[in-house]
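Have a look at the structure below, then the notes.
Excluded from the complex is one protein chain; the other protein chains are retained at their positions.
As written, the chains take the letters A and B, and residue 1 is the first residue of each chain.
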């Protein structure tokens, strides 16, 4: 059993956003999967995906603060600057955090831990919507 | 062929630990898989998984030293501080390193390189055991 679909996540402001519910709502087939693997893939180079704490919104605030310090804008050695000061740091953050998640499926549900949620990590100041490809393999 | 099980890794001290052997011992079905993919997923937000050097323990020491400097405790801009100074940095490290590994399976064995081992990355000072979901798909 292989199933795939594309979904569009509407534009979000720069930062880290929980999208677990959007993913689940796009997967009415999930309950039919006894065991398998869900891949979530973002088709962009300046936004990324991660799995982390799903309860306290200050965690997501702190992620934005941390990553924007760890990958600063305006370093004088950057060469790729034509698309704005937030662009090259966005590419770097996308590679540090990753653009592809694999989440096990157990008895028709994502086998996330109690405190785990799926993050859309938006690294641009003014991005549009983001396209995700969801692929479910299993039985 | 899809196979899945949960295992518990007993509590480890903060740092980076080789767990390749624990994973293999939990997978007696592996020799029956000619070609496939093993996913190892940790159901936590303050510990992570990685693949790196399996021989010299000072590599794992240096990882702990490096990541604890790269993601310092006690930054004055952190908001999520109620669970202790090691908690928010642990979440960040978990997203930098990742919580989900995919390792190819070839002729009944993990297709790791000669020097590759599986790391449990424990980012909390005093964590309990950690639950991993192992999912094997293949033929």
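One rule holds for everything that comes next: contacts are C-beta pairs under 8 Å (C-beta built on N, C-alpha and C of every residue); 3 or more make two chains touch, one makes a residue touch a chain.
Remember, predicted model here, so these are calculated numbers, not experimental data.
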Contacting the left-out chain in the complete assembly, out of B:41, B:63 or B:78: B:63
Listed residues B:50, B:81 or B:131, member touching the removed chain: B:50
Residues in chain B touching the chain absent from view: 34-37, 50-53, 56, 58-59, 61-63, 65-66, 70, 96-98, 101-104, 106, 111-116, 119, 137-139
Residue ranges of chain A at the interface with the undisplayed chain: 2-4, 37, 39, 41-45, 70-71, 75, 77-80, 88, 91-92, 94-96, 98-100, 102, 131, 133, 135, 137
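Here is the rule we use: only the chains that are shown with their structure count from here on.
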Centre-of-Cα separation between chain B and chain A, whole angstrom: 20
